[in-house]
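Note that one protein chain is taken out, while the other chains of the complex remain in position.
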Amino acid sequence: MVENIIELKGITKQFPGVLANDNINLSIRKGEVHAIVGENGAGKSTLMKILYGLEAPTAGEIFFEGKATKITNPSIAIDHGIGMVHQHFMLLPSLTVAENIVLGREFRKNKIFVDFTKAIRVTEELVEAYGLKVNPRLKVQEVSVGIQQRIEILKVLHKGADILILDEPTAVLTPQETEELFSVIRRLVKELNKTVIIITHKLQEVLALSHRVSVMRQGKLVGTIDTKDATEQILAEMMVGREVLFDALEKKEVNRQKVLEVKELKVRGQRGLMALRGVSFDVKAGEILGIAGVEGNGQSELLEALTGLREIEAGEVLINEKSTRGKNPKEIRKLGMAHVPEDRLMTGLSKKATITENMMMGIQDKEPYAIKGIHINEKPIRQLSDRLIEEFDVRTPSQDVLVESLSGGNMQKIVIAREFSFNTPLLIISQPTRGVDIGAIEFIHQQIIDKRNEGSAILLVSAELDELFRLSDRILTIYEGEITGEFKTGRITKKEIGLYMTGKQKMNQEGGA
Amino acid sequence: MLGQVFNLTLIQNTIRTATPLILAALGGLLTMHAGMLNIGMEGMILLGAFFGVVGSYFFASSFMGVMLAVVVGMIIGLIFGFFVIELKSDEFIIGIAINIFAGGLTIFLLRSIFGVKGAFSSPDIIPLPRLNFPFLRGIPMLDIMFNNHSIFVYISWILVIIAYLFLYKTPYGMWIRAAGEYPEALETNGVSPRKMKYISSIACGVLCGFAGAHLSLGYLTLFTENMSANRGFIALAAIIFGASNPIKTFGAALLFGFFDALGIRLQVVGIPSQFTQMIPYLVTVIALFIVTKRHIAKRKKTQAEEGALQQP
Amino acid sequence: MKKLFMKKNLEYLVSLFLSIAAALLIGGLIMMANGRSPIVGYSALITGAFGSKYNLATTFAKTVPLILTGLATAVSFRSGIFNIGGEGQLYLGAFAAAYVGFTFTNLPPALGILLAIIAGAIVGGLYALVPALLKVYYQIDEVITTIMLNSVAVLFTDYLVNYPFAASQGKMGGTDMVAEGYRLTRLVRLSTLNTSIFIMGFIALIIYYMMQKTSAGYNFKMVGENATFAKYGGINVKKQMIVAMLISGGLCGIAGVFEVLGSHYRFLQNISPGFAFDGMLVALIVKNNPIGVILMSIFFGALKTGSVAMENTTSIPSELVLVIQSIIILFIAGETGFKRMFKEYKMKKNLQQKAGEKQNARTSI
Partner (left out) sequence: GCSQTNEPVGTDEANGEEAMKVALVVAGGLGDRSFYDSSNEGVERAKVELGVEARVFECRNDPSLYNDQLVQASQYASVVAVVGFEFYDVVQEIAEAFPEVNYIYVDNEIEGIPNLTTISYQENEGSFLVGAMAAILTQETSIEGIQEGKVIGMVGGMDIPVIRNFKAGYEAGAAYIDPEVKVETIFAGDFEDPAKGKESALALYSRGVDIIFQVAGKTGEGVFEAAAESQRFAIGVDSDQRYINPDVIVASMIKGVGLSIFESIERIQNGSFEAGKVYYYGIEENGVNLSFGGEDMPQFVTEEMKVQIEEIKGKIISGEIEVPGGK
């Protein structure tokens, strides 16, 4: 008999207006990797939050090692050996790595004070034991997202968790980092007999890592199957209720004028350090240029510089042969640029505003949406909003809903809908499908290709190599603020490109395409 | 002429003027760290001042006065916490309501308890003790500066250090800061941010109680209507000025006390009182400007240097 | 959609009404504990606020500065810059109006009034510009600078009315009176209600229109909600913040102008009993909604007039009225929270009931 370490019985969670979990029965076996998949908003995170004591279930019971257990706050979960790594980082930027790791379970000195030295030592021991490298002395705000993910896991391990809940841990990781994480997970399960519950949207990861997989749809548990019986098709069908096909996308040849030209661009990063050290490239109409790189190598700074959100130190950017020098984002947009930013919540949207208010950013002073550029003309705006909602399949009861109450995938669709609706010759797109379910990924990819085929020049930054390979005509690799390689898609494998992304190989730029 | 203005009593004066500000500001910076801006400090100080007098008068003990002020401070802190944490009300509004409430209640109770309006003083109000360190007697400068202050002057100094250690060296301090910075993150670590917020708002009530009791039993020995006289707001300014760091806030309060004291003295030299009274406020704005400007310049410089080093 | 909107508003009104009722209930208990009849007290309050043409006029007179400073707060807070310096801007605006009024005494009245209003608005706006620039270009917290600058403005006008511009007649801290032609006509005998309420109404209309119906209003809102998003979307965040602050300061300045031209006919030392703070309170309570500012200002105006009447006619002391007022404010501020708590409680109960029924159904099979 396999032992069920956790059993959820009849778990129901009602949010105002949303039944996030509907009578869910799920058991987790000791020592397994249990994957949970489902569309955006299916209720995965909510279910896990209930298990971790962050949300109170409206009804239902949790059995821990066979005993009914009330988990009313995370402290109780921690005491039962449950640890959770959240979809969004739960780290305090102003504290050091070590402080974050021990937070809540500090070592004391003289019974009163925090023993910071011991915290550092213990962190170093954890690093040693699990092979997740971090510098305990750095502040969290100074480290990359990949490192932050490691800190999250170390945090959970430090608290002595036997059951690890990982909510989309790979969404922001590079393939290498993902591979590292998986080997750690395998070790934890095999050697230390820990149990892992992992939520992910990437079905290959499910197949590669898990023993069993549960599928959720619209708050209900569709079913749990053994991974060995599963394929991507089966899972996708269970999730979405239909077949999801990643067919090859049809790319048309279009005219090939230069739309974006970047010359010897130098830009400083957040802490004043050089983030880009002289980058040159161009993007032509009807072309998708992908940028591949490990996060934190200057991609974010590049896009911010191109879109006017960051000061340019040296070099020049031309859009349709006009320089962006000294121009603010509005003026750059006027040159024919639209931008899907990497951080949709911080940059791409206003959570506290309605969908329509988010849709009208950028047209609020343009005819016919604003009469004489002053008076907001509601009717065409509302029509536009409804049209975009329909075209981009945003799942919402109405356009007057606040964006914060939407699921991440739907938020992303709003940003894409708005930016694509401007019909600009240049599109700058970053991480278009981060945290988005496969149905939506398929849809967004199609939209991007359509734009390309219509003749837009597209600059695409993504941490997903699959995505880059699927969409791009050409790929640049970037490492430490410099371009290390340039490839026509199809002429290189993922493995090879990894060497360029990590600076292990480099070609002089002329030698590329 | 300068000698008339700058003398040792100016320092004494500074210390006395700053003490109620320091006490209240230490409370306010705790709530600030926990993510709540408390403009109800003004009212909390006033209530502390009133109940300090009540306790001291009826129990013939200044200690009981302080205790009563503290208990009332805790209750008000709890109410502030309840509305801001539980009901998620706007902290500004709650703060203002507390101020109005304190203004009305103290006048009302002044009349119902002591049968007077406006002010209450009596020899039966036992003042807080003053401290003298005999070993400082011999050194005139230190004698004037550090001797013969009311006990809370010394307590406030100790509290500055305690607050600093508490915030930056103890788990609770870390948790309070975390509760303000990213409450969800703290909660996932098994510590309730709600609890931390309550702790800080109650502690703020206690410290404002101290500030009030000091005002009515240490600094003065009487109660008058509205005797907090905007000290809560100035304490708030000190907190913002001091970036919520106890040491820097202490400095800001002293600075404010100094310029207030200086203003009083400058009148004697013949500057119109309206201008001398402006000094602390103007100095605050100007000092903020200078400090920030310097900070920005410094940052630019280090950036340039780092950049230069980085160039291949 | 419209229906949803209506329903929400209705719900809000109901819960607001309940909060006020609860606060009044507590106030009534306090009165009773004090040996006074709440019925007598409250009826005095209501008659005092609305009981006659004069009382009604007095209530409305009180709303003029409240609405202006309330809108000033709403504009700035909505744009993410917190102007707490309304009081100082009001003082300087009022002084500017008085200065115009006693210096340029021979203009045609309409022109003189217009000039005074413009002077007040400009002076108030410029005074708000100082903290705005410090905020935008140096990231210096505007809350602290505006509070400090309040004191500076009050003291500075104190100086002006006591020395260079002291009144030539009567012992009072005040300037000379403004030319007779510039004094705004009183509307109801004995009450200070004057034509400034129409000008204020016009200004409020413009501000409402600007905030709710124009792209400028949209820009303000976006800057206030998420400045990064606003910048990304092509809004000049710095400019918006500065403009918002200028408008806010200008409105406070105009509030001061009306105190001079409509009520006192001269600048008085301590001319404002904290109008800007009351206005801020009003704006915060209604979450910076311009219509809400107007309605809530009327409520506060009535509360003030009514409570003075209550104090005069019933021997309920004024300080008790303050206590009751503060409880009303607390309850209004807690309204959303109470409602949420109640809803959560109800929902939980409902579902548990349902779950229970299911259980029963299952066991009975």
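Residue numbering begins at 1 within each chain, and the chains themselves are lettered A, B and C in the order written.
What we mean here is this: a residue touches a chain if its C-beta (ideal position, glycine included) is under 8 Å from a C-beta of that chain, and two chains touch if they have at least 3 such contacts.
It should be emphasised that the depicted structure is a prediction, and the values quoted were computed from it without experimental measurement.
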{"item": "Missing chain: touched chains present in the view", "value": "B, C"}
{"item": "Sole contact to the chain not displayed, among B:K195, B:K248 or B:R265", "value": "B:R265"}
{"item": "Among C:L295, C:V308 or C:M347, residue touching the chain not depicted", "value": "C:V308"}
{"item": "Chain C residues that touch the omitted chain in the full complex", "value": "47, 51-55, 58, 61-62, 65, 155, 158, 162, 166, 170-174, 177, 189-192, 259, 263-266, 268-273, 305, 308-309, 312, 318"}
{"item": "Absent-chain interface as seen on chain B, which is shown", "value": "4, 7, 9, 13, 16-17, 20, 107, 116-119, 121, 215, 219-222, 224-227, 229, 260-261, 264-265, 267-268, 272-274, 277"}
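We adopt the following convention: only the chains that are shown with their structure count from here on.
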{"item": "Category of the chain touch graph - line, ring, star, complete, other", "value": "complete"}
{"item": "Chain centre separation in whole Å, for chain C relative to chain A (CA means)", "value": "44"}
{"item": "Residues of chain A engaged with two or more neighbouring chains", "value": "none"}
{"item": "Touching residues (chain side chain B, partner chain C) in the complex", "value": "83, 86-90, 92-94, 96-101, 103-105, 107-108, 111, 233, 236-237, 240-241, 272, 274-275, 277-278, 281-282, 284-285, 288-289, 292-293, 296"}
{"item": "Chain B-touching residues of chain C, taken from the complex the two chains share", "value": "134, 138-141, 143-145, 147-149, 151-152, 155-156, 158-159, 162-163, 277, 280-281, 284-285, 317-323, 325-327, 329-330, 332-334, 336-338, 340-341"}
{"item": "Of chain B, residues touching chain A in the complex", "value": "165, 169-171, 174-175, 177-178, 181-182, 184-192, 299, 302-303, 306-307, 310-312"}
